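Note that this complex is displayed minus one protein chain, with the remaining chains in position.
Per-chain numbering from 1; labels A, B, C, D and E assigned in written order.
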Amino acid sequence: MPVIELHVIDGYTDDDKSRLCAVLTDAVRLVVPAPPDAVTVLIHEVAAAGYMRGRQHRTPAPALPDPTQAVRAFLAAMEAREIDRAREMLGAGFVMEFPGTGPLHRLEDLIDWAKDRYRFVTKTYEGFDALQSQGDAAIVYCRGTLSGEWPNGTAFDGIRFIDRFEVTGGLITKQDVWNDIAEMKDTK
Amino acid sequence: MPVIELHVIDGYTDDDKSRLCAVLTDAVRLVVPAPPDAVTVLIHEVAAAGYMRGRQHRTPAPALPDPTQAVRAFLAAMEAREIDRAREMLGAGFVMEFPGTGPLHRLEDLIDWAKDRYRFVTKTYEGFDALQSQGDAAIVYCRGTLSGEWPNGTAFDGIRFIDRFEVTGGLITKQDVWNDIAEMKDTK
Amino acid sequence: MPVIELHVIDGYTDDDKSRLCAVLTDAVRLVVPAPPDAVTVLIHEVAAAGYMRGRQHRTPAPALPDPTQAVRAFLAAMEAREIDRAREMLGAGFVMEFPGTGPLHRLEDLIDWAKDRYRFVTKTYEGFDALQSQGDAAIVYCRGTLSGEWPNGTAFDGIRFIDRFEVTGGLITKQDVWNDIAEMKDTK
Amino acid sequence: MPVIELHVIDGYTDDDKSRLCAVLTDAVRLVVPAPPDAVTVLIHEVAAAGYMRGRQHRTPAPALPDPTQAVRAFLAAMEAREIDRAREMLGAGFVMEFPGTGPLHRLEDLIDWAKDRYRFVTKTYEGFDALQSQGDAAIVYCRGTLSGEWPNGTAFDGIRFIDRFEVTGGLITKQDVWNDIAEMKDTK
Amino acid sequence: MPVIELHVIDGYTDDDKSRLCAVLTDAVRLVVPAPPDAVTVLIHEVAAAGYMRGRQHRTPAPALPDPTQAVRAFLAAMEAREIDRAREMLGAGFVMEFPGTGPLHRLEDLIDWAKDRYRFVTKTYEGFDALQSQGDAAIVYCRGTLSGEWPNGTAFDGIRFIDRFEVTGGLITKQDVWNDIAEMKDTK
Partner (left out) sequence: MPVIELHVIDGYTDDDKSRLCAVLTDAVRLVVPAPPDAVTVLIHEVAAAGYMRGRQHRTPAPALPDPTQAVRAFLAAMEAREIDRAREMLGAGFVMEFPGTGPLHRLEDLIDWAKDRYRFVTKTYEGFDALQSQGDAAIVYCRGTLSGEWPNGTAFDGIRFIDRFEVTGGLITKQDVWNDIAEMKDTK
């Protein structure tokens, strides 16, 4: 049943508006048990000259990039071992933690650490979930299974993993990784 | 800058409206880089007789319970080993997977399995994240650290974990758990 | 797709609001080829103190009675030959015209005229249509078939008729009647 | 007093919007006894990318043609005996009924039937009324007087008629006609 | 033509809403040359739980007293020489200036100063104008004519005056007075 009207200043792209419609639809359904069909979203765009808060016109910042896309691009760069490209996607204060690593700040440290763990690893994605924190960071979860080769060349696959990212202003500022690699090595 | 107007049929509680305001604020900030202060939400309530879709009045279902609260309650019951209480919180088709368990459908099976793993375990929460899927399920993530005792009585703590829940109509329908227990056992 | 918001001053009944929702749904569909399910109506009620036009508060008149109900009541009274009751439903300047009568102003004149036409007549309704004219009158059409007895006692039925009413302020101000009685008498 | 806001997706013509304003004004006045001057209509147009229902963007169908214009064009074609042109204006399942004809499905059948009734007939219109049914059909009433020549060459005029049309997707799907021709022939 | 919708949190009195409607009507007419009749104001009240800015509910402060009424009450007290009552209506930092006085901070100083000017003075009001400054103060102008007695007992009247007040939170914080008393004394 809910109808949502969003008023923004002119200038968002069709893709931005589309993302806004989708996140507002989902948000209201977290509380109201309406099927998606019962949720309508309308975005009203006002001219910059027709918007004032605090007796001042405002210049809207461009929309944030889709944090899920940011995470996908980072994961693709890492999987391809394009470390330079991946590094450009990191924001200030970046920190990551993998099972057993403790906090790491440089992608190289992760790669060093991983050397003894597996020759390579490929992610098969089951799903991504994105939401906004109350702060500035967007949070993106991705989960699925890992396949690859152990250091001894044996293949593995189907190992569950989940990553949690914080994305601030389109840049990755935090990555936390959990997976069943240790579990699997037990059973090796 | 964004102003969000939500139109719903009369009858939501103050707490429901409060939750709606919050999730709509967060949702819009996933796309628009506005500080929270620049986001205004207004909920307009119309009488049931003043709402029609498809030339029919509608009766709004009561708001969904807060899925984060549902997950907290379930985790508390499990931690207290109040299995009967926990079972009442499960929805149809419930399935859970812990590191190395494969899919389990009964809480008892988990408890059996865990016996050889630890004597007891306590969760310290670092944070919860909740969002709505495009389907009927709400998704709740919780993460933090585990402390407890290994089967041999040795204490452990600080082991990272993350749980992903699906909550449908207020009931837990899926739980996926990752943690560093196997990793830690390696280092024992 | 259309969403209609109607703003009125507080004080309309649920039935009034229900009628408003329905007529607005229908109206928009006269132009936009949306299925009814795609049309949403929201009625916002503002306090009398929160409405001003021309720098003056306004006192909304009560809703008009449903003109279709007014016509139904009038037709029922006429069919039951409760002329006094029917007369109370007439507005200033009432005029009616039946096939061959020319304009009549008094119900008695119609009854006199009808005496030679049929002993009695009963209407079976196929449908009512109501709309607002650009003036003050609502227009109601009703159509269906007549059954009854000719002056010689022979029964008739299935004779098509249509009535057009003008209803002003809830009172009948004009009735125009067409039917196939003359046609049928030809075939008698 | 009422203010009506209509939200539609961008793309309707000025004429469409004008018709929407007019029908919404009339609709609300069927219930609320406001003079036209007290009724304000505002049409808000949102970009297609700024409209979502059921988490899907929608493509609005073009506005329906004005059903009154459709009826006028059909009546003009019939009066001019341009049967081919008239036939193109008919929708699937077309049926018409004139006094004494029973249901007819082909324009030719009507013309055959009318041959014995009058040499020709011309309509003088007193008024048209259009409204939307709860289904897909628009309903158009037109009424006025007939003039023409009887089969014997005698002229007639001033004979009351009323037509009821159903117009679906801009095509005529039903015509019901009542008039006083039989009545007049009695008095011939 | 303009329609103004004001959204406020529930809890304003009818008088507050009435004042809001009036000032909004006037404000828009400062720019748009619409006759008052063409300006419609609607005040929508939302529950406190249905309003959020910056992800926080807000508690609206009570409406400000009408600054024109505050000025009228102050002027009445001063004219009646009810200095204690008048003093209670003064806000922090109160300052006043009359022709030739320079800035004064205490009502007594004004009274001392006036002693040599006139025995008493009475104001006949021609009009009040009130507006909001961009700061916290409302500004009220009042103008008209003075009558009274010169120190020598001669009567005077018809002397033009104008007062400008600043009213902050309902209290008088500034009064500036101009009049033609000196002009008149010249012509005495």
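Brief remarks follow.
Rule of thumb we're sticking to: a residue touches a chain if its C-beta (ideal position, glycine included) is under 8 Å from a C-beta of that chain, and two chains touch if they have at least 3 such contacts.
Quantities reported herein were computed from a predicted structural model and do not represent experimental measurements.
Considering the complete complex, the chain that is not shown touches A, B, D, E.
Contact between subunit E and the unshown chain involves residues 1-9, 12, 16, 19-20, 23-24, 26-34, 36, 38, 51, 53, 58, 60-64, 67, 97, 99-100, 129-134, 138-139, 141, 143, 160-162, 164, 169, 176, 178-180, 182-183, 185-187.
Mapped onto subunit B, the interface with the missing chain covers residues 3, 40, 42.
Contact between subunit D and the absent chain runs through residues 5-6, 13-15, 17-18, 20-22, 25-26, 35-45.
In the analysis below, only the chains that are shown with their structure count from here on.
Considering the contact criterion stated above, the chains in touch with subunit C and with subunit D alike are A, E.
When the contact pairs of C-D are matched by residue number against A-D, A-B or B-E, over half are shared only with A-B. Taking the mean of C-alpha positions as each chain's centre, the chain lying farthest from the centre of subunit E is D.
Subunit B and subunit D carry the same sequence, and matching their CA atoms takes a turn of 180 degrees, rounded to a multiple of 5. Mean C-alpha position of subunit D lies 61 Å from that of subunit E. Spacing of subunit C relative to subunit E, judged by their CA centroids, is 56 angstrom. A straight line joining the Cα centres of subunit A and subunit B is 19 Å long.
For subunit A, the set of residues touching two or more other chains reads 3, 5-6, 20, 26, 36, 38, 40, 42, 134. Contact topology of the protein chains: irregular, matching none of line, ring, star or complete. Contacting chain pairs (ordered by label): A-B, A-C, A-D, B-C, B-E, C-D, C-E, D-E.
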